[in-house]
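Note that one protein chain of the assembly has been removed; the remaining protein chains are unaltered in position.
In this document, chain identifiers A and B correspond to the written order of the chains, with residue numbering beginning at 1 in each.
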Amino acid sequence: MASKTNPTTTNARPTAFSRRQLLVGGAAALGGAMLAPALTGCSTGAAASGEAQLSFWHPLTGGDGITMSDLVTEANQANETFNAEQTVLTWGPPYYTKLAMASVGGRAPDVAVMHAARLPGYAPGGLLDPWDTDLLAEFGVTEEDFAPRIWEKGVYEGDVYSIALDAHPFILMYNTDIAEAAGVLGSNGQLVETTSPEDFLEVARAMTDAAPAHGLSYGYLNDGAQMWRLWYTFYRQMGAEFELPVGGKAKFDEEAGVAAFDYIRQLLDNEIATSTNDYATAVAEFSSGDSGMFLTGPWELPTMQNAELPVDAMPIPTLFGEPAAYADSHAFVLPHQAFPDENKRRETYRLVANILQNSIKWAGAGHIPAYEPVTEDPAYGELLPQAHYVQASEIVNYDPPAWFTGSGSDFQNLFGQHMQPVLLAGADPAAGLRDFKAALDVLLSKPNPV
Amino acid sequence: MTTAAVGNRAVATAGPAADDAEATATRERPRNRENGPGWAFVAPLVVFFALFLVWPLIHGLYLSFTDQSMTGAGGAFVGLANYAEAFADAEMWRALWNTVWFTLLSTVPLVLIALVMALLVEAGLPGKWLWRLSFFMPFLLASTVVSLIWVWIFNPQLGLVNSVLQSFGLAAVPWLQDPTVSMISIVIATVWWTVGFNFLLYLAAIQNIPEQQYEAASIDGAGRWRKLWSVTLPQLAPTTMLIVILQILASLKVFDQIYQMMNQLVTPATQSVVVYIFDTGFTGYRFGYASAISYIFFAIVLIISLVQFRTNARRSA
Partner (left out) sequence: MTAVAARPTRRMPSSSGLKPGEKRFGVARILAILVLLFLAVTWLLPLAWAVATSLQTEADAGSAPVSWFGESGVTFDAYTNVLGAGNVPIWAWNSLWTSAVITFLTVATCALAAYAFSRLDFAGRKPLYFAIIAAIVIPPQVLVIPLFYQMLAFGMVDTYLGLILPQVVAPAMVFILKKFFDQVPIELEEAARVDGASRLRVFWSVVLPLSRPILAAVSIFVFIQAWNNFLWPFLIINDTNLMTLPVGLQTVKSAFGVQYAQNMAMAILAALPLIVLFLFFQRQIIRGIATTGFGGQ
């Protein structure tokens, strides 16, 4: 290396020049960086025609997703004024997390599908914009078109935040061939009505004798939602309440809760039903015709029909006195936008009204349309087996309201974590429920982050 | 100042002509204050640094003492309540333990396999570029691509791994679904993905071992085994130390592949600290609490980084 020499002269005025040059250069660089995104942003968002470009988010895949795609495509074709583009995200926490993040950011999609029971986690935090019921009425959608329980679920502090597309209660599917062989079909060709736990066990045992494998399929492993759906259905049938007052303590009837578990365990005796099924296995068992009955949601109907299974369905029989079934609803919400575009909002209403009015197609995916003009139409009465469980929409029981409950929430996962040992390993249900309560009390003691 | 500069120059002049970084570390010190150009040159960096690093760092600390929510609600000062809650939070301890477990499981193979790869590739066998390509290519993939590929490979019914197992008459394993193996599955994918980086660092280190050392060993009659043990590995020891620490730091920050390979779901068996920060902060809206967890995590990283700095300093000395 050559030896270094010191700078012997100091440039008298290098600073002014270089500083100015640098600032100009830096500003140009930054300016260029800021301009580029602005330009690109415009080019991707702008529409060629005068149609309002609507972005529509939902977490629906499989049968639901295809049906929703068709509904959106048809709505687009029937209306010159808008073009809705759907974005499908992963069901469950990923979807709800992203929806919340988009809403706080203020540049949210124009409309999204949300489970109605998730509303308490979104509406109070300003993550959703309320619906304008007058504008909805203009497009033919009013409160009178919905069952009161379903409409009420979308209201928060007097404002309507979600418009239900459907109700999807927990229901009972059955294989009519096996039921016939078991001699449990009534004169109308449907499963006989059962009104007590013993009645239902009897039917299930008859089914077991007639079915290749089991009388009943029920999958729950690592699936808090499935455990909650069945337990909550029986629990509510006993007339028991479940309350989650924020800042207070979880309130529920432990005795009824234990009784519900005892009954579920009687069903999972490895004769009537396997005690170690996960949900996918239960679907496979029933759809391949190996079992007589299946406890699930109506969304599995297309799977069974595709399998060409002789399937019928009914609301969960009222075994403990009061008709009740766990349910949730897919509902349309307006994620919060900081600067909503008047015209786009209007077209969004048009899109939603259009989908609601065509929701007989949605019934094809198994769900019970919430928009009653559809279910009251004679065409719906001919839709079987959908018409056989439509009454379930009157006995829907959503999750107890709290910011952490609803489909795909931590609440149902938490229930599963504490209750799986009860069903799988015969743990004490009372102890499980007390642990669950303790975990809920912790959640309730935390400040409501919404 | 002048004397210092002169002194430095003397050292620099006397130093051997080498392109080695250390030899020229004693470089010329400028003697005249140039505040104008100096500040102008650092200004753009300082703006970014202040806005997107210093400020969030301070603000994050402040948030950790509040009950700020993502939705804008809350924000009241709650003192140490978040920290008190965190230290009593079983889920946080589980996330910490999962992170440590992942770090242990991943660091050992990521260092050992990289070393073996580098030693073999530098052993003078033909086709060097091909080996290098094979081992390094996965490192160029985004975590998303890695996750897509490995979720498919680990698919219980249709995946490559289970089909191979079954062809040997073994039972299929639900690699990502079974909580007892899911972390190991993620580690396998991680090793495949990132070992190429450590491999490259080892390659560079091996190439930097002075030839004379081997020649000296040859004169002493050392065989290949002897040279491996008495020259190569001792020469690689400082590099290994550094790679281990860098790997520990990288593994502790794991998020991408866990979050994505578990289908964006939080599972008790795989939830790492950063996944927990994401979950409490963005899914649970609790920015204040998530900030507290972030700072607890930061403290741990800081301690390990200090160890790294000391090692680094010793290596440079």
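In this text, a residue touches a chain if its C-beta (ideal position, glycine included) is under 8 Å from a C-beta of that chain, and two chains touch if they have at least 3 such contacts.
Remember, it's a predicted structure, so these values are computed and weren't measured experimentally.
Colleague: One chain is left out of this view; which of B:L80, B:L104 or B:L130 touches it in the full complex?
Modeller: For the chain that is not drawn, the touching residue is B:L130.
Colleague: By the contact definition given up top, give the residues of chain A that touch the hidden chain.
Modeller: Interface residues of chain A facing the absent chain: 1-2, 4-9, 11, 14-15, 17-18, 21-22, 29-30, 33-34, 36-37, 40-41, 44-45, 55, 60-62, 65-66, 68-69, 86-90, 94, 98, 101-102, 104-109, 338.
Colleague: Name, in rising order, the residues on chain B that touch the hidden chain in the full complex.
Modeller: With respect to the unshown chain, the touching residues of chain B are 19, 21, 24-25, 27-39, 41-42, 44-46, 48-49, 51-57, 59-60, 63, 68, 70, 72, 112-113, 116-117, 119-126, 129-138, 140-145, 147-150, 152-153, 155, 157-160, 162-163, 192, 197, 200-201, 203-204, 206, 209, 211, 214, 218, 224, 227-228, 231-232, 242, 246, 249-250, 252-253, 255-256, 260, 264, 274, 277-278, 281-282, 287, 290-291, 294-295, 297-298, 301-302, 305-306, 309, 312.
Just so we're on the same page, only the chains that are shown with their structure count from here on.
Colleague: Would you mind writing out the residues of chain A in touch with chain B in their complex?
Modeller: My answer: residues 1, 3-4, 6-7, 10, 14-16, 18-19, 22-23, 26, 30, 90, 92-94, 96-97, 100-101, 104, 125-127, 222, 404, 410, 417, 446-450.
Colleague: For a test of understanding, state which residues of chain B touch chain A in their complex under the given definition.
Modeller: Chain B residues touching chain A: 5, 9, 12-13, 15, 17-18, 23-24, 27-28, 31-32, 34-37, 40-41, 43-44, 67, 69-74, 85, 177, 263-266, 268, 279, 282-286.
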